[in-house]
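Below is a structure I'd like to ask you about.
All protein chains of the complex are present and in place, except for one that has been dropped.
== chain A ==
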């Protein structure tokens, strides 16, 4: 047969073609599912971060202040007692400021229960002192109570301890829920990719067989699927993270002034969040690649 062409031909120019044939039609639904999962994972991550910062803010608010309630006493002016109490507290160690609130402030707090028509003028109403702490560790609530008692002021000191522990538990739960949701979504993404990789291997059994015949190792074959799914995960990650970034921007801009959102984890847009969104496509690609490799290697091990 070698006599058919006397001159040795030149090899064709160019590089090698991919060993796995193009599979765009089959990959499109997977791309959509992966992009949605990355989108949800990004929202979960941003939510977890939001829950984290919100809980820190709640705890800071609670731990950085005290509330002193001055009870009205017959024959004494509650307003004068509140002013005197604020001055006494102001001089104690660790206190940044002590601001007495007037009767109107107390009535405003009671308004949800007693309505807007106001309280009877002769009804005794406790007055509040808003105490901001400069150094909470120096503040001794017993010393505050003692100082007020020595001045003849009937008052209760609330260090928010009861609220702080409840808020701490709630914020911890919010963090765990958000992180758990993130882990679940990542797990679901890995499972979907692994399932797709197995399906892809089954659809390309001819390629795997041909490669095995010519001496390819399991790692070599798995590497082909690993690279394909890394690329798919990366592209899906870009789409999902991009959409999540858009949502985060809209929520950050549109919800920033909504007081009702105070107790909800907020989607904020800060350097950490930007870094997380930028890292998401790479993480998606790595999760997809690892899932595909492990799945294909497991499938190949079942065969000889």
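FYI, contacts are C-beta pairs under 8 Å (C-beta built on N, C-alpha and C of every residue); 3 or more make two chains touch, one makes a residue touch a chain; residues count from 1.
We adopt the following convention: contacts and distances are computed from a predicted model.
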item	value
Which of "Small basic protein", "Transport permease protein", "Cell division ATP-binding protein FtsE" or "Crotonobetainyl-CoA dehydrogenase" matches, in UniProt, the chain that is not displayed	"Cell division ATP-binding protein FtsE"
Residue among A:15, A:75 or A:271 touching the omitted chain	A:15
Touching residue (missing chain; options A:144, A:178, A:211 or A:245)	A:211
Residue numbers in chain A that touch the chain omitted from display	1-2, 4-5, 8-12, 15-17, 19, 21-22, 206-207, 209-218, 220, 301, 304
